[in-house]
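Only one protein chain is missing; all other protein chains are in place.
And now, subunit A:
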Amino acid sequence: MNRVAFKVERDQGATAAFVAPGESPLSINELTVSYGEKPAVFAVDATVPPQSMTAIVGPNGAGKSTLLKAALGIVPRLSGQVRVYGKPLAQVMNRIAYVPQRASVDWDFPTRVIDVVLMGLYRELGLLRFLRSPHKEKALACLNRVGMADFAYRQIGQLSGGQQQRVFLARALAQSADLYLLDEPFAGVDAATEKAIIDVLKALKAEHKTLVCVHHDLSTVTQYFDRVLLINTRKIAEGPVATTFTEENLQKTYGGRLATAHIEQLKLPAA
């Protein structure tokens, strides 16, 4: 544990405060996940400081989503430890909000937009309490934050891809969490949605929330995030974008598959 903390402190240099694993919203230690007999994530360490916005970046099949799901206990981990705010996952579930990939659900399911957002309140409602107007108002307010209040009473099958993604974000907002984990929130959405989503995420950060996103678009990493976790089954590098999102680390992550021209377009921070 101490080793991890020490490394983070050194990586971030003078720009970030020291983070003990006990205070970190999400600390992952030696996490390994395997589908069949092929490890998807191997011995990954990560410590996310509070009030940060981290992008998990890596090539297709690098285990980005798997890492996130294993951290949440959605897929079983073979070894390793996850602490959220210094505690085991089960004790702090109510401080976590999760936005899964849009394609993971059936959008013809019989439910309306507002019902999906209300699902974010189920944890709070428990089994017996009835839905009342304050809950509906909260759900509408969350929809309003992502610009979808007009769609509250539509069947979810009528939404475009970008609108579906916003509804998922609204559901996460309804969970009133401190740590937000998002799986490819910008995948296949229109420009207006991308802007709406990043605005909400930045506002969350300003409200002292911590965010971790699986992210596939290298060109927006420096613009959207302040930290980056580069993985390709193993962890390649972790730290502030300014010092970690470098050409050398990217080539290590993508195994030299990135064209030089592509890297030049990224306007990487000067080393």
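Note that in this section contacts are C-beta pairs under 8 Å (C-beta built on N, C-alpha and C of every residue); 3 or more make two chains touch, one makes a residue touch a chain; residues count from 1.
Throughout what follows, contacts and distances are computed from a predicted model.
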| task | Write down which listed name, "Rieske 2Fe-2S domain-containing protein", "Diguanylate cyclase", "Peptide/nickel transport system permease protein" or "ABC-3 protein", is the UniProt protein name of the chain that is not shown. | result | "ABC-3 protein"
| Among the options A:Leu26, A:Leu72, A:Cys142 or A:Leu173, which residue touches the chain absent from this view? | A:Leu72
| field | Candidates A:Val33, A:Val48, A:Ala62 or A:Met148 - the one touching the absent chain | value | A:Met148
| field | Residue of A:Ala43, A:Leu78, A:Met93 or A:Ala187 touching the missing chain in the full complex | value | A:Met93
| note | Residue list for subunit A contacting the dropped chain reads 69, 72-74, 90, 93-94, 96, 98, 100, 104-106, 109-112, 115-116, 119-120, 122-123, 125, 127-128, 147-151, 155, 160, 162-163, 166, 171, 175, 181, 192, 195-196
